[in-house]
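Only a single protein chain was left out; the remaining protein chains are all shown in position.
We just call them A and B in the order they show up, numbering each chain from 1.
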Amino acid sequence: MLKYIIKRIIWLIPVLLGVTVIVFTLLYFAPGDPALMALGDTATEEALENYREELGINGSYLERLGRYVVGLVQGDLGISYKTKTPVVSELAPRLAKTMNISLWSIIFSIVVGILLGIISAIKQYSVFDAIATGISLFGISMPMFWQGLMLIIICSVWLNWLPPSGYGSFKQMIMPVLALGVNGFATIMRTTRSSMLDVMNQDYIRTAKAKGQTYWNVILKHGLRNALIPIITVIGMQISVLLAGSTIAESIFSIAGVGKYMIDSINFRDYNAVQGAVLMVSFIAALINLFVDIAYTFADPRIKNTFVSKKKKKS
Amino acid sequence: MAEKFLEVKNLRIEYRTEAETVYAVNGMGFDLEKGQTIGLVGETGAGKSTTALGILGLVPDPPGVVVDGEIFFEGEDLLKKSEKELREIRGGKISMIFQDPMTALNPVMTVGAQIMEVVQLHEKGLSKQEYRKKAEEMLELVGIPAGRAWEYPHQFSGGMKQRVVIAIALANNPALLIADEPTTALDVTIQAQILELINNLKEKLNTSVIMITHDLGVVAEVCDKVSIVYAGQVVESGTVVDVYDHMMHPYTQGLFDSIPDISTDGKELKAIAGQIADPANLPVGCNFSPRCPHATEECMKSEPQLREVAPGHMVRCFNCTKL
Partner (left out) sequence: MAKKETKQEKVKKMNDPTKKVRFRFLREIIHRYCKNRLAVAGFIILILFALAAIFADYVAPYWYDDQDISRRLMNPCWEFPCGTDQFGRCVLSRLIYGSRISIEVGFVAVGISLLAGGILGMISAYYNKLDNIIMRIMDLFQAIPNTLLAITIAATLGSGMMNLMIAVGISNVPRYARVVRAEVLRVKESEFIEAATSIGASSWRIMIRHILPNSLSPIIVQVTLGIAGAIISASALSFLGFGLSAPIPEWGAMLSDGRQFIRTQWYLCVFPGLCIMILVYALNIMGDGLRDALDPRLKK
């Protein structure tokens, strides 16, 4: 078990390296020369070259990539073209905000999604089920940025309940968390419902009932425990979606997080900053997915054992 | 009259959906003394399993509805008990072995935990260690080394899983054990082992058993009494000797004729003509009449009642004495 976890952690290294190469390569071809933009058409070739060196973007593709990766290992993401400060120090305070909002949305979507999914499944065909299923279908169909705008119109403009932008207070958190969490909640709810419906028809549920187990224990201990396996997979996928979605949420609610920083940096053609932001969010997503994978092996003993038996065969 | 240990009277269970109503159990009745084993024999879809679920109060609802009947267990009607009272009985005084061991165990719990669960539910106040020990003892009892208690179901073979299911069923020393085709899903060699196991444990613990099966051989091996079930009704019942050697009902005869026999080598097997009665669309009169070679006009019009043809030997047929 421990070996499996270690193996998964080691596997993370090539993944992160590969992601770095992909993002670096994509942005390498991005239009616009920062030196030319900063110094203007009249600058001499020498001045341009000096400027590039200052930013660390001189040399060939491979040279630059090599330098970037070496820097990355030491926790250096280069310097921002715009502010000339290290990207890492610009990202750090923003990351806290992004993570705060994302984590609350994840918690919201998991808790509400699983709860409603279970109720929908055990009360299949009831009015509650019909309404919850209908809402969840709208939930996955609504674009997140529109959800955000609608929330602002209703809660801020019409009802004047919540501030339309900013970060910090509890009231300011409500709308971003909701807007970001609705898609995840809807997806998790749909998965929970179908997975629970499937599981509750299994023979082992009948066995549990025949043991004299109580209603809720049958549902939670036997039903949900088994239904959880596909739900965990979906949660893992949703976390990535949600982290990326925070870019949009942050720009709607004017929150100075990593996502807004990234969007602003693209508009300034500050590609070092963009790269740093994309990589940071991707790394966090990869890390969270690692935890999800490990959680998965705890949820499903069959996986754990296929690994153990393979190991045994090898030795 | 002495109180029977278990008495099922006129049990009727239907499955109602928008499209149709399936009459699964239609006036089922049988009784059982303490320590006895009764065999319920019939084709697939005859309502045997539904009867078993009815006794435990586990008929899936919806669509299942218990329409009528009484199930007296130790003098009390199970159908009148509350869900809470039934939970006390399930897995405690009455427990059940299910047909398919491959799917009857929870795949994400160790087998030991699954045995422990049923003990914890009915025998309160022990320490965790004692529960664990009890689970391991039960496994040893059914012939699985205690060391495997904390493994998961997918690490066991089909026969082993069925032993685990039996261990769960017997963990609380039930007064009544319902075994729903416990050997159908298993290999022939394993079948014999499992039957022997049930037989031994039954004698050791003085448990009454309802053995549900379509295999007449199994019944002969383990049962004291037998009831032949057709379309949710008992058509013939009595001791094994009564039914096997003095069979009266045409359906029973048909069942025995359809068993392959080495001594009749070369002769064709006699299958019962026609299809098993469609429980959504039962015939008027005797349910077996469309397939019965001896059916008369009377059989098509009115339903026969169970008649005692010899002490303890009941038959549901108008013509059985004339045949």
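Definition applied: a residue touches a chain if its C-beta (ideal position, glycine included) is under 8 Å from a C-beta of that chain, and two chains touch if they have at least 3 such contacts.
What you see is a predicted model; the values in this text were computed from it and never measured.
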item	value
Among shown chains, those touching the left-out chain	A
Option touching the unshown chain, where A:Ile5, A:Met99, A:Leu115 or A:Ile266 are the choices	A:Ile266
Candidate in contact with the missing chain, chosen from A:Ile106, A:Met189 or A:Val278	A:Val278
Among A:Val15, A:Leu65, A:Met99 or A:Ile229, residue touching the chain not depicted	A:Val15
Selected residue (touches chain absent from view) among A:Leu149, A:Ile174 or A:Ala256	A:Leu149
Interface with the unshown chain - residue positions in chain A	15-16, 18-19, 22-23, 26-27, 29-31, 137-138, 140-146, 149-150, 152-153, 157-158, 164, 240-241, 243-245, 247-248, 251-252, 262-263, 266-267, 271, 274, 278, 281-282, 285-286, 289
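Here, only the chains that are shown with their structure count from here on.
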item	value
Where chain A and chain B are represented by their mean Cα positions, the distance between them in whole Å	53
For the chain A and chain B complex, residues of the former touching the latter	202-204, 206-215, 222, 225-226, 229, 299-302, 305
For the chain B and chain A complex, residues of the former touching the latter	56, 58, 83, 86-92, 95-96, 98, 100, 103-110, 117-118, 121-122, 152, 154-155, 165, 168
